[in-house]
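Complex shown without one protein chain; remaining protein chains in place.
Think of it as A and B in the order they're written, each chain with its own count starting at 1.
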Amino acid sequence: MILSNIETIPGRTVVKHLGLVNGSTVRAKHAGRDIMASLKNIFGGELKGYTELLQESREEAISRMVEQAESIGANAVVNVRFSTSSIAAGAAELFAYGTAVVLE
Amino acid sequence: MPIDLIVFLVLLASGYIFGQAAEKRHYKSIFEREKALHGILCSSERHLPEMGNVEGTLVSGSVVISIDYFKRFVAGLRNLFGGRISAYESLLDRARREAILRMKAEAGAYGASSVWNIRLETSSIYKNTQGSIGSVEVLAYGTAIKFR
Partner (left out) sequence: MALYENPEIPEGINVTAEHPLKDFVLLLLAATGILLAAVLALSLLAGYLVRYVPFAQEQALASRLSTEFQRANSDASKQKQAYLQALANRLAANMDLPKDMSITVHYSTDKTVNAMATLGGNIIIFQGLIDVLPNENALAMVMAHEIAHVRNRHPIVALGRGFAVLLAISSLTGVGDELMQRWVSNMSMITLFSFSRSQEHEADVDALQALLKTYGHVEGAAAFFEYAAKQPRLELTQLLSTHPGLEDRVAQIQQFAQEHDAAGKHELRALPDFIMLHEPQAPATATCD
């Protein structure tokens, strides 16, 4: 599965466009991490726990989008976009979407 | 003391019963409308293929959906332990599909045969009394194309 966030896959020809596919997930870190994060909020710096949380979730969102694309017979997703929103304190929703295509 | 507990249990039970019923009903209507609007092509691509004499306009659809008390409680518990909040997944799935459907309905009313460069935005309308999630808003927008 090839992903790109431009209209095409460079060097390949798209033979079929299969429309919108998307993947999303909601994740939470456990309370201990939440407490550490609120401490970090005092001193500043990277919230490692949350970086990890968002990264994991984003990967899951991508894999769900890829699953959708595969299920309709695509072998690439172009024009991929991400959106992140916080749904509850300490929980993040990650969303990935793009257009499934069949490459030559 | 028992009053609080009874209120809580009643909220939890009614949240579960009505929430599940509402979700089922919503999914049913989503399936029906998705079938009805299946003719309108959706794509997140910016470049249109050569289609001849066409015209286009911006179309959008949005929806705000709230989670029920039961799922909010489950999500609150899940927040203690971390991990996937499966209670919220169906909420987001429904919201997103509903927004796309409303956008497609608008495109259909315009007479379009396809929508291009679709983008989706999710935002949470939260900070209600408990400071946790109340509801999500999903906005879908794109350019509808019809033959002149």
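Here is the rule we go by: a contact is a pair of C-beta atoms (placed from the backbone, for glycine too) under 8 Å apart; a residue touches a chain by one contact, two chains touch by 3 or more.
Just so it is clear, the structure is predicted and the values come from calculations on it, not from any experiment.
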Q: Give the residue, chosen from B:I6, B:A21, B:A36 or B:L80, that touches the chain omitted from the document.
A: B:L80
**Q.** Hidden partner chain, residues of chain B it touches
**A.** 1, 4-5, 16, 20, 38, 41-43, 49-50, 70-71, 73-74, 77-78, 80-81, 84, 86-87, 89-90, 92-93, 114
Q) Residues on chain A that touch the omitted chain in the whole complex? A) 14-25, 64, 67-68, 71-73
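As a working rule, only the chains that are shown with their structure count from here on.
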Q: For chain A and chain B, let me know how many angstrom lie between their CA-based centres, rounded off.
A: 18
Q) Which residues of chain A touch chain B in the complex? A) 7, 17, 19-20, 22, 24-31, 33-34, 60, 78-79, 81, 83, 85-91, 93, 95, 97-99
**Q.** Of all residues in chain B, those that touch chain A in their complex
**A.** 41-47, 75-76, 78-86, 88-89, 92-93, 96, 100, 118-124, 126, 131-133, 136
